[in-house]
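Structure provided below as structure tokens; questions to follow.
Note that one protein chain of the assembly has been removed; the remaining protein chains are unaltered in position.
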Amino acid sequence: MRGNIFRNLSFLSATLSLFLLIGIFAVLFSYAQQSIHEFGFDFLMIEDWEPDEDDEGGIFGGYIPIIGTLLSTLIAMTIAIPLAMGIAIFLTEIAHDKIVKPFSIAIELLAAIPSIIYGMWGLFYFAPIVQSTVGGNGVGLLTAGIVLAIMVIPFMAAITRDSMNTTPDVLKESAYAMGATKFEVIKDVVMPYSKGGIIGSIILSLGRALGETMAVAFLIGSVMSIPKGITDPTTSIPVLLANNFAEAQDLEMSSMYYLALILFVVSFAIISLAKFYFLGRKK
Amino acid sequence: MAKEDIQAVMEVKDLSFTYPEAPGPTLKKNNLSIYKNKITALIGPSGCGKSTLLRAMNRIHDLYPGCQYGGKIELLNPKTGQMENLLDLKKENELIGLRQRVGMIFQKPTPFPMSIYDNVAYGLRLSGLKNKSELDGRVEKALKDAAIWKEAKERLKDSALGLSGGQQQRLCIARSVALKPEVLLFDEPTSALDPISTAAIEELITELKKDITVAIVTHNMQQASRLSDYTTFMYLGDIIEFDKTEKIFVNPSVKLTEEYITGRFG
Partner (left out) sequence: MNRLLLNKVVLVLSTLSALIGIGFLFWILITLTYKGVASIQLSTFTHDLVEGGIRNLLVGQFTMALLATFIAVPLGVLAGIYLREYGEASKMTSVIRSLSDVMTSAPSIVIGVFVFALMVEPFGTFNGWAGVVALAIMMVPIIIGTTDNMLALVPKELREAGIALGGSKKQVIMQIVLKAAKVGVTTGILLSFARIIGETAPLLFTSANNQFFSMDLTDQFPSLTVSIYNLATYPDEASRELAWAASFILTAIVLFINLVGRYVTRHKK
């Protein structure tokens, strides 16, 4: 019966997502075994990354890339959240209808620009500016964080805007009718109403920022050292992988898989938290 | 006095129905006869189960798994003269066969995203008809039977979505009629239309009953009394009264019926 074949084929395709997820986890986990066996949970605290010249071993630890990932993301979020909220407020409450459309398109275009382009522009145009205003080398934690923020803002703004737009007009009108200012309506009516969506958008953006590779690779400096100052160069998990994965061998490569596993699990957990808990499921 | 030649094409016997996950049955125990070449109306307040009952007649509830039927709905097999329980049908091709004999028109006009011609030909092609000239003939006849041939004949290749609401509904009727069904079920066919289109469709349905048996759900009592030969009054999942339309509207036997007809509740 052709109908049944069709149904079964669609079912198989649907389960593919599930198998992919399990497959990725399984592959990363098994290739990371050597490193997990060698270092265990201490991997998270080890600051070295030294392959041994003679044998295939060495000491590898995820502390620096993890710190780099977290710090660059933190800087990005600190900048992105107020700006994205501002843009969302502008689009939903301030702009006239005629302006909203072109602005929204502009925001979507910003989101569509490939990561590597942000890297190029950031490296040759933005880094020098950071260098001349704040010092340092141009490439480092701060530059990477700022450009990461720019990349994340359109995404966060769009989801926040959609969330805020779900506030029923009657609710807003009742507040205005009591003499509230626009800001008060936003603060006391719209924000609480769309609270879940807003927090969800922040957490989702966080999850995406963690995994961002190319722009950060251009801008963070790719140096295996702990940043002492905000403009110091360092590295992050995606950057380390991007630069060194292909040439690594044995224990070093296994440690890379270990890092990839950590990144995957943490991103997955954060993104799931955002989608399930805060954003609900789009039926 | 001439005795009318009344023959039932459908018999609903002790029909009960429960929606999936519902706490209780929507239809309790319904008995009803649908007579050949007559229009039978189903009326009653919101939630009385009239649409549920209608939709059981072509097993369209089965699109949403988990529903439960009780009792029987018997459909006359014109070849054998026997009544067969359509609730017994299980296989997809049996249900397909049923729906080619018992058609349905919905409240919202549902033109498919294709040309007018393809819309009307859709059911015919599904049933295997491929011959172009035969299709052309059947499509033309169906459009004529649905009183929309004049408006459509120059635009057969145009998208059906370009028609007005009333025209779209007549197109849907043409689509169903093309299959030469024995019974046509109408689920509030004019509630989404303007008064002029409504009048056109009512006229159409009255014409159709010469060849097809009609069952129609309506929340508009005047429509029921205008169009139908028999009327069924339903309330909270039960059939309260079923009789000739004049009787129901002029001299109902049950008090509840009278209260509904006179607008005491609705």
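Lettered A and B in written order, each chain numbered from 1.
Keep this in mind: a residue touches a chain if its C-beta (ideal position, glycine included) is under 8 Å from a C-beta of that chain, and two chains touch if they have at least 3 such contacts.
Just so it is clear, the model here is predicted, and its values are computed rather than measured.
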- Query: Considering the whole complex, which of A:Ile36, A:Met77 or A:Leu91 touches the chain not shown?
  - Reply: A:Leu91
- Message: For the chain not shown, which residue from B:Pro25, B:Gly123, B:Gly166 or B:Gly237 touches it across the whole complex?
- Response: B:Gly123
- Message: Using the touch definition from the top, which of B:Lys38, B:Arg99 or B:Arg170 touches the missing chain?
- Response: B:Arg99
- Message: Even though one chain is hidden, which residues of chain B still touch it in the full complex?
- Response: 58, 60, 63-65, 92-93, 96-97, 99-100, 103-104, 106-108, 110, 112-114, 122-123, 126-127, 172, 175-176, 179
- Task: Identify the residues of chain A touching the omitted chain, counting contacts across the whole complex.
- Result: 2-3, 6-7, 9-11, 13-18, 20-21, 23-24, 27-28, 31, 82-87, 89-91, 93-95, 103, 105-110, 112-121, 123-125, 150, 153-154, 157, 181-184, 186, 204, 207-208, 210-214, 217-218, 238, 241-242, 245-246, 256-257, 260, 263-264, 267-268, 271-272, 275-276, 281-283
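Assume only the chains that are shown with their structure count from here on.
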- Note on the structure: Whole-angstrom distance, CA centroid of chain A to CA centroid of chain B, is 55
